[in-house]
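Every protein chain except one is present and positioned as in the full complex.
Now for subunit A:
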Amino acid sequence: MPLDTLSTYSQTLLRQDGRRWNELRRITASISTQPASDGSSLLTLGNTMVLCTVTGPREGRGQRDNKNALVETDIHVASFATMDRRRRVRADKRIQELQSTISSAFQSHLFTHLYPRSTISISLHVLSLDGGLLVACLNATSLALVDAGVPMPSILSAVTCGVIVPTEDSKAKPEPLLDLNTAEEQELAYLSIATVSGGEGAEDKVSVLMMESRVEIATGSGKIEAMLATGVDGCREVRRKMEDVVRKHGAKVMMGLR
């Protein structure tokens, strides 16, 4: 790449795309974008674009649970989502892991006991990918489930967070970066974190935490703590933006009814 984050960040404190360390990429979202489904959303997180549709709660085929609804997830990453077009195999273990993560996160987050013996099907289509795949899918799914009217205690929001370590001074204070794009993801250590609101006055709780990079922890440099703290704050910001989207859509619906 022509520019890398490490070389210029220490002088200007600006990232490759001009953001500062705690700034999110532009987030735009719409709900009720697919009238044929029970709930749908289209989320844009920077250059990452995800379309999510929710069907259900409906009668499940095959296995059923007599006490809770079952949440199942299907993710399709379009071949044109990345710069190089490639054919995606359906049995990709990486995608299956994301599907398991999203199903498990919402299985325990939603009030599934209100819909016994039913199934909630989540279908995600990734139209454009520029970092934060799991994070964008989780956010889009939250909005689609709100549109479907599935009860949940709060909106589950997700964000990625990385850390810069100046190579010349390993004892320097860690520099967390919020909401990485693809170039930053390939370069830095980062984690994806999803939180739910802890209720009145309580702190946010971590629902999903995924990290694939190696981060030094033995010397007490506080890199993990910095990433977690910045990630939790970023999730709160993302939740606020998503709640705004829901409120605007609600106001529009109320106006239409009147």
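Note that in this section a contact is a pair of C-beta atoms (placed from the backbone, for glycine too) under 8 Å apart; a residue touches a chain by one contact, two chains touch by 3 or more; residues count from 1.
Note that contacts and distances are computed from a predicted model.
Think of the chain that is not pictured: of "Mitochondrial ribonuclease P catalytic subunit", "Exosome complex component RRP45", "Trafficking protein particle complex subunit 3-like" or "2-oxoisovalerate dehydrogenase subunit alpha", UniProt labels it "Exosome complex component RRP45".
One of A:S41, A:S123, A:T160 or A:T195 touches the chain omitted from the figure, and that residue is A:T195. Touch with the chain omitted from the figure is made, among A:L43, A:L124 or A:V215, by A:V215.
Here one chain is not drawn; of A:T28, A:S79 or A:S100, the residue touching it is A:S100. Among A:H113, A:K205 or A:R240, only A:K205 touches the chain left out of the display. Where subunit A meets the chain that is not shown, the touching residues are 91, 93-94, 96-97, 100-109, 191, 195-196, 198, 203-219, 224-225, 228-229, 232.
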